[in-house]
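For reference, the structure discussed in these notes is given below.
Note that this complex is displayed minus one protein chain, with the remaining chains in position.
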Amino acid sequence: MTALAIASFADEAAFRAGVAKADEAGRRVVGLWSPYPVEIGAIGEEMAAPIAWIAIAGGLAAAFLFYGFIWWTATQSYPFDSGGRPLHSWQVFLIAPIEFGALAAGVAGMIAFIVRARLTRLHHPAFDIAEVERASSEHFVIALACDADDGGDVLALLADAGAVHSRMVTR
Amino acid sequence: MPSLSEPDFVARREVLRLIAAGAAASLAGCSKPDQPIVPAVEDKDGDRAGRIRRYATTTMLAGYGRGATALVVDGRPIKLEGSAMHPASLGATDLFTETAILDLYDPQRLRAPAGPAGIAGWPMLERALISRLAGSNGEGTVLLTGRVTSPSLLARIAEARARMPGLRHIRSEAIDDDAEREGARLAFGRPLTMRSRLAEADVLVLLDADPLGPGPDQVAFARAWADRRRASGKPQRTYVLEPSPTQSGICADRRIALHPALVVNALLAVAASLGTGTSGAVDLPPDAAAFVASVIRDLRGAQGRAVVMVGRGQPPEVHALAAWVNQRLHAPIDWIDPVDPDLSSHVESLASLAHDMADGRVSTLMVLDANPVLHAPPSWHFAEALGRVPLSISFSAFPDETAMATRWRAPLAHSLESWGDACGPDGTASLIQPMVKPLFGGRSALAALAMLDPAGPRPNDHDRVRRQWNATDDGHWRDLLVAGVVDGTAATPVSPGDARLVMPAPSRASAAMIVTLPPSPTLWDGRGATNAWAQECPDPVTRQVWGAALRISPGDARRLGVGDEDIVVFAGLSAPVKIVEGQAEGVATLPLGHARTAGGPIATAPGTLGPGTDAYRLRGSRGGWLSGEVTLVPTGAKAHTPRNQKDFALDGEAASLYPVLAPGEAMPKPPSRATLLGAGPERPPDTPQWAMVIDTSACIGCNACVVACQAENNIPAIGPEQIGKGRDMHWLRVDRYEHEHGGGYQPVPCMQCETAPCEPVCPVEAPVHSAEGLNLQVYNRCIGTRTCQANCPYKVRRFNFLDYAGADLWGDLDPAPVTAQRNPEVTVRARGVMEKCTYCVQRIETAKHGADATGEALVTPVTACQAACPTQAIHFGNLADPASDVAQLRRDPRHYALLEELGTRPRTTYLAKVRDAGEGEGEA
Amino acid sequence: MSDAARWLLPSMFDHKAITDAIAGPLVEGKAGKRWWIAVLISLAVTGIGVIATGISFAYGPGMWGNNSAVVWGFPIANYVWWIGIGNAGTLISALLLLTRQKWRNAINRFAEAMTILAVSIAGLFPIIHLGRPMYFYWMAPYPNTMGLWPQWRSALVWDFWAILSYLLFSLIFFYLGLIPDLATLRDREGPSHWRRIWGAFALGWQGTPAQWRSHQRLQRVMAVIATPLVCSVHSIVGLDFAASLMPGWTESVFPPYFVVGAYFSGFAMVVLLALVIRSALGLEAMIRPAHLDACAKMLLAAGSVMLLSYGSEWMSALWTGEAADLRFLRFSFTGTYSGLTYGMILGNCLLPQLFWSPALRRSVPVLVIVSAGVLFGMYFERILIICNTLSIGYEPAAWTLYVPTLVDFAILLGTGGLFVFAFLLLSRVIPLVPMYEIRELAEVAKGEVR
Partner (left out) sequence: MARTALVLLLLSPLLLVLVLILQHTGTITGQDRFVEQAVPFSHKHHAGELGIDCRFCHVGVETGAKATVPTTEVCMTCHSQIWTNAQMLAPVRNSLATGTPLVWSRVNRLPGYVYFDHHVHVRNGVPCAACHGDLREMPLTAQATPMTMQWCLDCHRDPAKRLVPQDRITWSHPYDAPIPDDEFQRIHAHLLGVERSRKLTDCSTCHR
């Protein structure tokens, strides 16, 4: 039977100490929650790495497509003599695609973020843990996997790291 | 041509129905209109439905006829153009011909006779006349008209008088020619009319005269003057001495402001140099004396090729002396017997009528198309005297001052609704042919006379006119109507004999202020005041619209401590001031015909100046065109005087906007500038390339083109309030500029730039370029960002800030009839849409369609402004054809483009103004 | 600027205190009387604008002071002015984020909100000012039965894309920053019905280190894109004028000088909003005098750059000696609108010079006066750019002066009311100060104090 040891910390230093101690003890970290951005090792790097590239690729693709569309409307679909300007006035045709490309990059980045950060899961099991709710406002929370029998050790370890509150949850 | 026996071209009812349909149709931007199709029952128009047809007719000004061509679509006349065969039109028009078409559809027109008991029918008016005139010999009956030159009408009057010997016919024109006629009588012992041949005048000296200004002769004079100036050889030189700038003064080579009283002195000096035997020493300011010396020098060298003209405001003696001077100069002048057979004085005959009415010696008065209550001198108390006449009737188109004062008023038909004829100022007779049955139930002048002479035979107007011209043969009559002008009717010049030397007494300028009273260039004697187009047409001198301010010189303004729009009171009047450069000191000028008290909502429109500024009130009891001495008293109040242009002076480099050259001088070559502009998209190789060249040297600022454009292109009048806000809708504006090298007029339509700055800036491609070089404006695509006008260096685009096309200028009156004037070939623009000059693209397209359908060569179309221009200053054609007018003028040394340095490559270009300042420049 | 404690009072070193101060009033608190009064007043003012706009739509653009020569007037000036104000928010959140300025934390959220509202309002004017506003969508490329597409050479189409992109981009950026705070609101015990909505918009945010890393990464990526975007947007607005050949418009300095001018007016608005928010929401502990001081320095710098820009504009006219440019310059200083010119120089260039004094940089009355002066000065600049050039163009015959009407003023006033009204609503729905960023700052400050 598995259980979770859940501990709340009041500040970042204690939180980091808790994570370090859990690592030392070889405990599997089930979840970490913090009320502001805290980077711990390389956690999440794999998830975040492509976001920038997706955004840039999305922006560039949209800009090029848009430019192509403009070229088509102005020179192929209905070419107009507009004040004797060349049909393909590329200098000024660049402006709208640049703006639109920036928007597209933002949209692509946002979509990538939502997908990569696994958002839109409004009923995630983590929300059943009362501490996680408080993690968004004041507490740092660590959840460690443990068996019912070594629960006491884990709680001690967390308390040692400076947890202000810890408890066992049995599933 | 359809049957000519009766004007049945289109039933009146049908036109009114079209009017109603037109009001709803063709607004740009509407969704598809779901109107029904209503074909005729019988075939009248055949396959010509919807096409413009042209008919010869005549328009009137001051009783003289000017040949005209009416453009008629589906029974609606929509525009008037000139008649090339008529010597007073020469194919061109003036402002008054152009505005006449709006009068036809004017909702202010009288619609039914009205008597003391209110609206009445024609039978009631006829009964009233019969009960008074039955069996009478006409004693106490007076017919009052303006100048009558119509042979049919004169014959009809003679007929009536033969039956009723007591009937008096009094003719009195507001703007009279008493002084000229009396002057000729003094010089030659008989009344003669002077006809100057300006085309032969190398030197033209205008003493308070304005031949290029408004009047029945304007077109003929202006064309001759421009022809002479265009001719190669010795340059023509025009001298003007005048109290206040006129169109002639602005176009002159040399001009000086002179008090009207001193004009006689200038003429005496000229005459003395030609051998009057008197000393030439006269009282003239030094600059004027030097100016007159130059005039004398030039006149001496131009024997047989110089003309001296004196204005109608000068006394008969001055006219007589001028006749003597002209004879000594062997001036190119024809003298003809007066075209107006009535030789009495306009002023005196009207005065005698006023006197007789006041004394109760007039029992019946019929006023036919005249407005004496407006123009009679106030001291005669004409309206009061009129009140003593037991039966008075005024036939007029509009509810004018006289119509409001007579017991009865009756609607007079428009000349496009009646049969008739008239003579031009040179005697040439032309026919008046109706285009529609009377829209508002009016009766023609001939029909009105028939009511005065109920006992007379009653052939209809058509038969009467036809009989007058002995057109017994249908073919002959048809030919006469097609031509419009009756050949060989021009008066033959007579030999006047030797002119007697009449020496008027020298005069001196009084210290007190006087006011000169010229006719209005836009409203003439006031009859244009009901016409919204005329009211909105800018004055050629002040560019004021919807009214006229009191013009005073800058010196007098300083002395009085007043500025523009400050109200001054004088002689019971109050008027805002307009300071005019070139106005003589001690002289103010107030044009006639503005500030009406009656005539309808246009004449008395809110925003125009009130009746307090009616110039006629300054007339002395003996008529004339000068006020008595007045004192101007500033009031401290201000009035709004809307103007289309506020700045005339060009200083420094701005002078290059209006280049003025000496004769023979060429425009400097524009520096070649590096450009990044490419050739633009390819065009089909054989497309015509439209272009316009405007000769500023020939432009006299008459505004005929402005109103011609308005009529052709459905441009609404927008009223004084909107103009006051700085908005205007004229696609073509005539700018007036002055700088150290001279001044003049510059008509500015759209430049149709090849590399138009307006086109690429529109987000929705409403302005685009055609392969023919036209800068098109697609109204239905326009969303009204106004970016095009913001980017236009010439500011020639016009925006519909409000629903101008559905204008409510006519107060409570339904403006629907006005929509019947609209050109069906031109879109009526909706609110929020930008519009501008199109080079009359509808005429171009019609010409192209004609050519494409028949396979014949494209006939170069004529734009509306070009057709109107009296001096042929506007040239239009195909630039791709090296033989075309415009292609040749582009190689003229005087050729230039406006703001060429901006690289817009305009298609509308100009020929520079030529001014012969003379060797003695600076001496005057 | 390493001294994080300058930007936060010790009372806010506690995470719970921060959350209570910011989230508390949103979840538990009822709107106060002052809020309701402000809402009613701003709604009334908005109503005036709505009526004036209705009049314009019913009768046409003729209700404004625009005329044949000055075809643009207040609506375009309003547009340029509002979009300028809409620039500072993104500058603060993007540029200051990239340069790791700690003082951005307290003010970036409301500055971004200000941006979105101001750009939205600015975006209304290109539609309102049209002669036929019902056809505004013709500016967008869509397959229509006319076979027509927009004119890509038109600066107005560039505007269309710039505003659209900037508005949507800012909205995404704003929302991205908001997600963790929405989660805080969602998780807070309280009576508000809004918690369901906050919860939905929080998208299931938990605040795990992995989520935080993605969040921070995207925020930086977007900041990198936003910085050139915001500059290009106002450059394009500058091109509305500069890409013409009218005197006073055709100047290559316009795009950069529009950008600076935009930041300038935006910062002035930020200062005013900061002053209001810190006292109205009781956030003095988070929005410190040091923040105001920093903003004031920005105003000082921007004001000086404005002076330089004006100077270069005047000098280029004198230098080239082009008649039309010289006439334009003469008219600016001696013509009918010269009062506005002097007002513009006073507000934009001279008043900010007060901020050389550190004491004045922290004085609330001085801050209010200078910021208001800048906002007025910038409005004068906008109206002068339009009216000077259009009133006295190349053709003296077409010279016409511009006189705005009551409707013009009412529309401008109405948009001010709309701005305030929308801001008041936002203040009850979202935290105007980002909680998670203040927590982060508090942690650093705590460390420093220790």
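Here the chain labels run A, B and C in written order, and each chain numbers its own residues starting at 1.
Just so it is clear, a residue touches a chain if its C-beta (ideal position, glycine included) is under 8 Å from a C-beta of that chain, and two chains touch if they have at least 3 such contacts.
Everything numeric here is computed off the predicted structure, so don't read it as measured data.
Note that of B:Asn470, B:Ser621 or B:Thr687, the residue touching the chain absent from this view is B:Thr687. When you scan B:Val826, B:Leu898 or B:Ala912 for touch with the missing chain, the hit is B:Val826. Checked against the full complex, the candidates B:Glu139, B:Glu384 or B:Glu845 give a single residue touching the omitted chain, namely B:Glu845.
In the full complex, chain B contacts the hidden chain through residues 25-43, 46-51, 683-688, 768, 770-772, 774, 776, 778-781, 825-828, 838, 841-842, 844-845, 848-849, 852-854. Listed for chain C, the residues touching the missing chain in the whole complex are 142-148, 196, 200.
To be clear about the criterion, only the chains that are shown with their structure count from here on.
In this assembly, the C-alpha centroid of chain A lies 80 Å from the C-alpha centroid of chain B.
Distance from the chain A centre to the chain C centre is 29 Å, each centre being the mean of its Cα atoms.
Averaged C-alpha coordinates give centres for chain B and chain C that are 56 Å from one another.
Looking at chain A, one finds that residues 80, 82, 85, 89, 92 touch two or more other chains. The set of chain B residues touching two or more other chains comprises 757, 760, 765.
Looking at the complex, you find that chain B touches chain C at residues 29, 645-650, 652-654, 657, 722, 725-728, 733, 735-737, 746, 748, 757, 760-765, 781-787, 789-791, 793-795, 798-803, 830-834, 899, 902-904. Looking at the complex, you find that chain B touches chain A at residues 677-681, 683, 753-760, 765, 768-771, 905.
Here chain C touches chain A in the complex through residues 15-16, 19, 23, 141, 147-153, 157-158, 161-162, 164-166, 168-169, 172-173, 175-176, 179-180, 183-184, 186-188, 199-200, 203-218, 221-222, 225-226, 228-229, 232-233, 236, 435-437, 439-440, 443, 446, going by the rule given at the top.
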